[in-house]
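One protein chain omitted, others in place.
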Amino acid sequence: MEKLKTFVMGGVHPPENKLAEKQSILRLDPPESVAIPLSQHLGVPAAPVVNKGDEVLAGQLIAKGEAFISANIHASVSGKVAKIDAVIDSSGYRKKAILINTEGDKWTDGIDQDESLVTDYDLDSKEITRRIQDNGVVGMGGATFPSHVKMMVPKGKKAEYLIINGVECEPCLTADHRLMLEKGEEIMVGITLQMKALGVDKAIIGIENNKADALEHLERLAEKYPAISVQGLKVKYPQGAEKQLIKALVNREVPSGKLPIEVGCVVHNVGTSFAVYEAVLKNKPLMERVVTVSGTSVKKPGNFMVRIGTPVITLIEAAGGLPEDTGKVINGGPMMGKALNDLNVPVTKGTSGILIFTEAESKRPPEQNCIRCARCLTICPMGLEPYLLAQLTDKKRLEECEDERIMDCMECGSCLYICPSGKPLLDHIRVGKTRVGKMIRERAG
Amino acid sequence: MAKKESTFLNMVLTLIIVAAAASFTLATVYNLTKAPIERAREAARQEAIGMVLPDFDELQSKRLMPVTGSDSLEFNLAYRDGNLVGIAVATYTGMGYSGRIRAMVGFTPDGEIIDVVPLEHSETPGLGDKIEKGKSDWSNQFRGFDPRVQTLKVRPDGGDIDNITAATITARAYCDAIDRAFQTFKAHHSDIINKENE
Amino acid sequence: MNEILNEITLFSVVSLGAIGGVAAIILFLVAQKFKVIEDPRIDQVEELLPAANCGGCGLAGCRALAEAIVKAESLEGFNCPPGGSDVMQDIAKAMGWEAGETTPMIAVLRCNGTREQAPPKVRYDSAMTCAFAHALFAGEGGCPYGCLGCGDCVLACSFDAMYMDKETGLPVILDDKCVACAACVKECPRNIIEMRKKGKKDRRIFVSCINEEKGGVARKNCKVACIGCGKCLKECKFDAITLENNLAYIDFEKCTLCRKCPPVCPTNAIHELNFPVRKQKPAETVES
Amino acid sequence: MEYIIIIIGAVFVNNIVLAQFLGICPYLGVSAKVSTSIGMSGAVMFVMTLATLVTFLIFNFILVPFNIEYLQTISYILVVASLVQMVEIILKKVSPALYQALGIFLPLIVTNCAILGVTILAVREDYGFNLLEGVVFAIGHALGFALTIILFAGIREHLELMDVPKGMRGAPAALVVAGILALAFMGFANLV
Amino acid sequence: MKVLTVSGSPHFHAEESVSKLMYGVVFSLIPAMLVSFYFFGLAAIVVTLTAVVACMAFEFLIQKYLIKGPLTIFDGSAIITGVLLAFNVPANLPLGLVVIGSAVAIGMGKMTFGGLGKNPFNPALVGRVFLMISFPVQMTTYPQPSVLNVSLTDAVTGPTPLTIIKDGVSRGMPVSELMGQIPDYINLLMGNLGGSAGEISAIAILLGGVYMLIRKIISWHIPVAYLGSAAIFAGIFWLISPEVYPDPLFHLLTGGLMLGAIYMATDYTTSPMSRTGMIIFGIGCGLLTIIIRLFGAYPEGVAFSILIMNAFVPLINRGLKPKRFGEEVKNG
Partner (left out) sequence: MGQLKNFTKGFVKDNPVFVLLLGLCPALGVTTSAFNGLGMGLATTFVLVSSNIVVSIIKNLIPSKVRIPSYIVVIASFVTITDLVMEAYLPALFESLGLFIPLIVVNCLVMGRAEAFASKNNTWNSIVDGMGMGLGFAFALTVLGGLREILGAGEIFGWSIFAGDGMLVFVLAPGAFIGLGYLVALNNIVKKKMES
């Protein structure tokens, strides 16, 4: 094995708590009803193409992403459209969603439900991208950016590397880990598809070495694919963030405010590669995904393959029910996930985990004065000064925030994690980012 | 209100007139206060001399170059009934903590110190200003000090003068000033005494 | 006499007169030669300032202040310590910026979702700023329109005209201190605070809710939400009330403060301020 | 070496603001921002040097020969005031950029004890400076002013972000900072 | 239903907290404290206790009655200030002055600006310099070490090594001769020399420093830059004229240099944030310390130089930003 790599600037080491890493992926039955939000991706929400009362099949297109950055949405169960209404989603607000009452589990024709591996294909780049788009594949790494858009390299830029993000640097989460172990072959094929679509001849899979088994497994599989290499990485949060991952793997720095393609890289999550495989070779839309359910007092932590739109509470039941001492339920990882204020919110394409914290674990430390210990600025992987950004935001000095590059903050949360005085740094920075963003837009006209 | 226009002539004339009027007034005040200022200065000098010398009825002043230093010292020879009773020397030193210290030293015709008072100094209040009579009795040790047999230096430097605690620099400087007066006196001693004899 | 008038006098008068004259001539010539044309109002304002050039205003001297004032076209935020408020008034007069008589306005809080009316369903544990809470979720009470209670508005008020009521979790606006600067209006991420006419004897009637959700949904979170039933609309004889997006709104220009609408509101969403207590209480839920 | 000693003495040991209390008004008034304090420093440096040069000549070639030293204050202030105004007018026309950076601070300087104080000090007999030494003395003091006001502006910008308690906010905290700075500068005592 | 907590991400928080850090520093000060008690006896204990109690009391009173903010006296920072103040004064300083020093340190140095984290200058040093200038006599009357002295009053006083050198050199004596009056380097290292209560033992302070480094309470940048630059500057002068300027090791082992470099220049609140800033800060402190020691009126310059550099911190923080990610793109 090669020497482990990592990024140089900043980073933290939160406790890993990967309780569910040994639990293989368990497929759950379709729930009684699902609520499928129209906005599960970054960009413009999709427009519904079904009406209340319509019968739909699992895998059927129910909302179309028409804008350039948008994605199609498919029914994840078969049944009747109960209504199209606003439901509370993980944002904490009511958003438009299509509610379907499940009847049976009938799939549309053309989806290859066979589990067997397909490796041969004869498709050109356009066709691959089209299938990805049709089947509503979005990034599974968290940002849910429509994947087909990433396949279209802008004019004048050239992609050199496809980087596959198998880092899963978030503590507690194990979905990608399990997927790599159990669907390694499919992921490899998915990667070849992505490479073809992008027109690159090199792909690197980055995996942190706390997933030694997955690392080894993929390394073995990669022997068959000379274009794909697997690189072990030292454990450090947020290695999974694309800029940090690119730095770690190919030692290139994406310039401030620019996309990875600027340095010839495109980053995809391993889950995305799997979804691409299914979409392109099995014609299966993105209608289910792996979700880790975990937490120190959860009875049966596990990784579940669930239909999009399943209420979170159903998932929690599957893991043994909501523990008595629950204080907080998080959608996503402990570092970047969102705390839920309602347990009926649906699982979406971006839901990588549901974490249940006890009362004790959910309390933030009390806030004290910043003692200027410089920890936040030392660990900020973007080289920012979080304490300063938070103070400037507080004082509404937005121009200075911009000069201090507040917009470079990727909200990784390392600063808030490390701060000994319990300053809610990231909370303030987020407010600042919103305001600076607005200011920049206004200035642009 | 008819303010004056700002024309060239107006401006220049106004300024000239104002300046001239002001300077005229000032000159008058200056001339009026010149004598009192002189008197105040003289009074201060007389007072200082009085403090370091016994009673006298006649004073002769002359300036002598010191053995070391660039400025001359003022020697005030005090007579009583025609006899020299003491010499008050206005001396200085540049070694003070904050700049120059000037002092008046009174000697007996033999060279023994009668008393010393500071004339001007900017030593730190509370530290160096202990050389002043009102602030501490440190300088009383110069009364009757005989520099011919004792050394005009602070004890840490091997002399016979007690230190001012935490203000060695000032004490050292003060000794330097007195020593300058003494050395000059010594150098011109016969001269001065002789004059008396004439 | 020549004790007093002597050559010193002569020298003095001549030298100083010369220095003064030369200075004046040079200044005049230089000023002529290097003239720069600027907004004449700057000179006008500068004229009024004390010319102490003390820097007390935080700017580089009186002219700098004059320039800043003319540029800003207002006196807000400027202060001249040696001149004091007299000077500022003079400037306002000279520039013709004297505030005309306007109808007095005041800020009102259009949310009555107290802890009691809109009981908290979750616990908020992040930075105490509404701006962030708003970005994070709908609010402890669940109403996505309601007051978040972190008090951004209170901090924004520089006149101490607001405070946070710990009991209700809502900010309170003090009639006699609010100067209608609208800082709080701008600050509130949920746009709950509105500037309204102060009203006769400080009396005001308004719908204390901005929730546009359907009645049932709104009501589930908050007992005093406007459910858009339209009863008040029918009651108002002056066409002051409109209903849009499940929400009634009372136009303060048209409202005559007749007090007919508040009793008919089934949820008590209409608020009346500074009225004498009603004789007989209309049927209503008891408010604390 | 002599000049270096004059400068070190003026900048650190007898700092014009912290030890001699001259120019306190602009020190407190124009120190809210580092950028303005730099501009002010530049202007002070320029005027202080020029004013010392001119007043030195006036003192030694007009006031002393005619025995009218008592007119020192009045003639100095006239000269400094006109000088500053002249420089300002010229600068505004000749170099608007420089005017924006330095010139706008010029009016502040007329009523600034620092300039008048240094011009008066520069001809004090204890120093016995010649013209060049006098000018170096002025430059040293201007540097001292610049150093302190820029440091001070930095601290005030920092305090701006710090939510100082209400009663101490603004001038009181600034004065205490100046006091502590003066305490710290006492460490340079007797350096030269 | 359970009441869920909603909060922004992240939902994990590191174990470190302000009070843990502060008590870590207090803990690391124990060796130096023990040495101080050993050499200066009961007097050192009493002075240390007085300073700590007075600092906490003043912080409490000011928070309670003047600022009316939350009470934070148990976060440990006032304890550090107290201990370090006591370490910076002669062990036989009259207790009244210790109390005045604590009042100045906490009241003027810290609470004036709003308390923990807001002060631009190191509180303990503000207190010390205030005392130094106000009470020069008492503050320069140092007891000589005498093992386990239980008397509070009659310690033998005498000059510190730095004073011996300063005085001697100013009287024109060569350093080599003066060195005879000074304990040898082993004793200097152990702390058997005259000086302020807690600054004497270089080895005990280094021990505490290593502990803080291991626990990641401080980073190496400031101490190394400070000690290194002081040694280098002292070395340059020493090489030029060894009979006028003592050698670098002497400088490192005497006076408050060790204590200053490891405990007082590293105070988070009053030192720069970025790594390069820290190094510049340390170098500035080192240079100033040596300049004051060699050329100034005071034999010791650590307190002054740290305070002066404290004043530079905002400018350093402004000028020396951390390197931003993606700032200068060097791809390869």
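We just call them A, B, C, D and E in the order they show up, numbering each chain from 1.
Keep this in mind: a residue touches a chain if its C-beta (ideal position, glycine included) is under 8 Å from a C-beta of that chain, and two chains touch if they have at least 3 such contacts.
Because the structure is a prediction, the values reported are computed rather than measured.
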*Chain not shown, its touching partners among those shown*: B, C, D, E
*Of the listed residues D:6, D:25, D:47 or D:162, which contacts the missing chain in the full complex?*
D:25
*Residue in contact with the excluded chain [from B:51, B:64 or B:127]*: B:127
*Thinking of the whole complex, not just what is shown, which of D:106, D:143 or D:186 touches the missing chain?*
D:186
*Quickly run down the residues of chain D that touch the omitted chain.*
18-25, 28-29, 70-74, 77-78, 81-82, 110-113, 115-117, 120-121, 167-168, 171-176, 178-180, 182-183, 186
_For chain B, residues in touch with the removed chain_ = 1-7, 10-11, 14-15, 18-19, 22-23, 25-26, 29-30, 33, 36-37, 39-41, 44, 120, 124-127
_Residues of chain C in contact with the chain not shown_ = 20, 23-24, 28, 31, 47, 49-54, 56, 81-84, 86-87
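To be clear about the criterion, only the chains that are shown with their structure count from here on.
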*Set of chains whose contacts include both chain E and chain A*: C, D
*Counting C-beta pairs in contact, which comes out ahead: A-C or B-E?*
A-C
*In terms of Cα-based centroids, which chain occupies the most central position?*
E
*What chain is the most remote from chain B, judged by the mean position of CA atoms in each chain?*
A
*In angstrom, rounded to a whole number, how far apart do the mean CA points of chain B and chain D lie?*
32
_Suppose each chain is reduced to the average of its Cα coordinates; what separation in Å results between chain A and chain B?_
87
*Where chain C touches two or more other chains, by residue*: 8, 12, 15-16, 19-20, 23-24, 121-122, 125-127, 132, 136-137
*For chain B, write out the residues touching at least two other chains, lowest number first.*
19, 22-23, 26-27, 30, 169
*Pairs of chains found to touch, sorted by chain label*: A-C, A-D, A-E, B-C, B-D, B-E, C-D, C-E, D-E
*Which of the residues in chain A end up touching chain D in this complex?*
388, 391-392, 395
*For the chain E and chain B complex, residues of the former touching the latter*: 136-137, 140, 167, 171, 297
_Touch list for chain D against partner chain B, complex_ = 68, 70-71, 74, 78, 126, 190
